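Before I ask anything, let me first share the structure, which is written out below as structure tokens.
Part of the complex only, each chain left as placed.
To keep things simple, chains are lettered A and B as they appear, and every chain counts its residues starting from 1.
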């Protein structure tokens, strides 16, 4: 291998001296969005194939998050929102680390913009493309606005390669809600890059934890929810089997990621 | 022509006895959304080709609205948001009617969902497909959230057939804003359907005005804005020439359309 020391200025490809074309800029990455969180339990053993040993053992609880995000670095993306807006569906599972501590791990996530997809891979969130829809709550008293009050209903869905994989229906209870899923504990990512020069080898994984330097919102609203997961020929997440909803909430969240460290 | 009296139950195609497949259900149609409104003036004569005589004469003022909507009939669409959410870019021009009164007329509009496209054609809003992006304001104090306060910046864009046609940049002034464009006056639509049995004829137009039976929101926030319109080989809107921004605002709006009447 020919190691290379030319001063390109790209955090990700393409690698140019201006860095302007790079799909992803270096952090800090600022995120703000509207989320529906549906926590569930399932057969812990069923999730073993989804969680690397070094991460730990699944304990039988998890969460699916449907998210409608706005993200930026220096803010220029907010002036050209095709660069800042995306939707994604995130599955996280709670695991017991080898040292006995607890954390979350993301075995599956789907997003609809390339910038977010690569940003996710760098964090060890295994993003693929998928189509997420999520009803929003608007600050209006109108039949289409889903105001934040008891009885307002919302829905969410994910389709991957033209097959619907998740659907959720939810209804505001009028009660305060809880943070769930990746909002409750640090989430460990597994980063690995295949090497085409050794195509018969699977990549080694580095476990990392994000540096979250700012977090706002977190005023969660309780919803009652039902969740449906369909089988999908290209997805392992169905191995979880029946998902029993335990809690659900919706609300706005802002957070900023500055980098990552070994986990 | 073989006129047909079989009792299908479809407001629009396909025509079946259940009506379940119909792309559009009968009104009432409920809409709630977030809008960026940019009012402009231009050379009134330049707009003559865009406004039918029977509608009236353009007076040289207009507005482009970038909108991020949620719409429903009986509410089932809010549980499956691929059915309820869409984004669109609306151009309206102020016209003097033959009787001397004033109204708005929509010469061009682009949307990203079929349901909304056909609903628009039925109202005489000449919808075609286009890709609209619009920064949202979230109720958070965070760099990606664009909170509703002086200095927060947002952007919007429209692309039609992979060519960018409109771009806007805006910044909240911290002052109250005004309703603009179709929010200020009734908007007349021109409905017409080509008949393939007479392909050499252009359709006759019926002028209609919507019955708006509920309207909420309208707490507009002033923004300073700049607007750019690019030339496009498939669009006449470029005939307007230079657009001089006169006023701009952003905010949430809810309204319900119950039908239409002759205009």
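Side notes on the structure shown:
Here, contacts are C-beta pairs under 8 Å (C-beta built on N, C-alpha and C of every residue); 3 or more make two chains touch, one makes a residue touch a chain.
Owing to the predicted nature of the structure, the values given are computational and were not obtained by experimental measurement.
Each chain in view is the same protein; 2 are placed here, and the whole complex, as held in this structure file, contains 4 copies.
As a convention for this text, only the chains that are shown with their structure count from here on.
With each centre defined as the average position of its C-alpha atoms, the distance from chain A to chain B rounds to 33 Å.
Contacts from chain A toward chain B in the complex involve residues 30-34, 69-72, 75, 78-82, 84-85, 131, 133-136, 138-146, 153-157, 167, 169, 214, 216-217, 252-256.
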